[in-house]
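A protein chain is absent from this complex, but the other protein chains hold their places.
Let's turn to chain A:
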Amino acid sequence: MQWFVIFKKELLENWRNLKWIWVPIVFILFAVMDPITTYYLPKIMDAVGGVPEGSIIDLPMPNAQEAMMMSYGELGMLGVLLTVVIVMSTISGEIKSGVYEMILSKPVKFTNYVSAKFLSIMLIIIISLALAIGTAWYYVMILFGTIDFTRILMSLFFFTLYFALIVSIVIMVNTWIQSPGLVAFISLALIIIFNVLTNIYGHILTWSPALISDYIGEYLASGVLISELWYAALMAFVFSIVCLQFAIVTLRNRVLH
């Protein structure tokens, strides 16, 4: 009951500050940008000119799976960056402004507070990702060729779990520091360290959630769900829970000044 009250308040807040409008739009832009520009690049170069007479430019046209992977690639970079920005002040901002003290004076359970915030953000992210991937899929189908709907749906599911981990990390960092800018910086640093470690020790860390988008690429091409993808998804899920639990414990022990 209390959980739902906080959840609804978060949804209303995100509606009033228009996150429900601009986040999906920006995600869609990120997703369709690459496939479309790649497709039209030869035509754009023709129209703009400047290419020396007689030179032959042979741009290999990607296939449908590769084009779709471009969308995932952009969402994995810019989408993650945007997600960090959306989440950076969800708790730290409330602590900093002081409204947190007001909320805390009511019998609010930290578990409710953190998990309601998490799920309300995830709802925006899931819908934005679905719209973005859906739109990208539509253009890929028109411009490059067909991709199976189940492959899109499954890849979206795994991608969402990767984003759940990102959101959880930022929420955890939210409880450490009051400055939203610093929260974003530290969260990004953690995510980058995570990725770099995975790149260096990729042969050992085959379950790392940072590999999810690589595995999605393989899956889109082959249509075979490898067990590493499932394990990486499971890890993303487990780490999300751990980060959120950390956030709850940190808030519970937090000293108010």
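Everything below uses one rule, namely that a residue touches a chain if its C-beta (ideal position, glycine included) is under 8 Å from a C-beta of that chain, and two chains touch if they have at least 3 such contacts; residues count from 1.
As a convention for this text, contacts and distances are computed from a predicted model.
Peer 1: Would you mind picking the UniProt name of the chain not drawn here, from "ABC-2 type transport system ATP-binding protein", "tRNA 2-thiouridine synthesizing protein C", "Metallo-peptidase family M12B Reprolysin-like" or "histidine kinase"?
Peer 2: So, among "ABC-2 type transport system ATP-binding protein", "tRNA 2-thiouridine synthesizing protein C", "Metallo-peptidase family M12B Reprolysin-like" or "histidine kinase", the name matching the hidden chain's UniProt entry is "ABC-2 type transport system ATP-binding protein".
Peer 1: For the chain left off this view, which of A:Leu104, A:Ile126 or A:Ile241 is in contact with it?
Peer 2: In the full complex, the listed residue that touches the missing chain is A:Leu104.
Peer 1: Go through chain A and note every residue touching the omitted chain.
Peer 2: Counting only chain A, the missing chain is touched by 1-2, 5-6, 9, 13, 16-17, 97-99, 101-108, 255-257.
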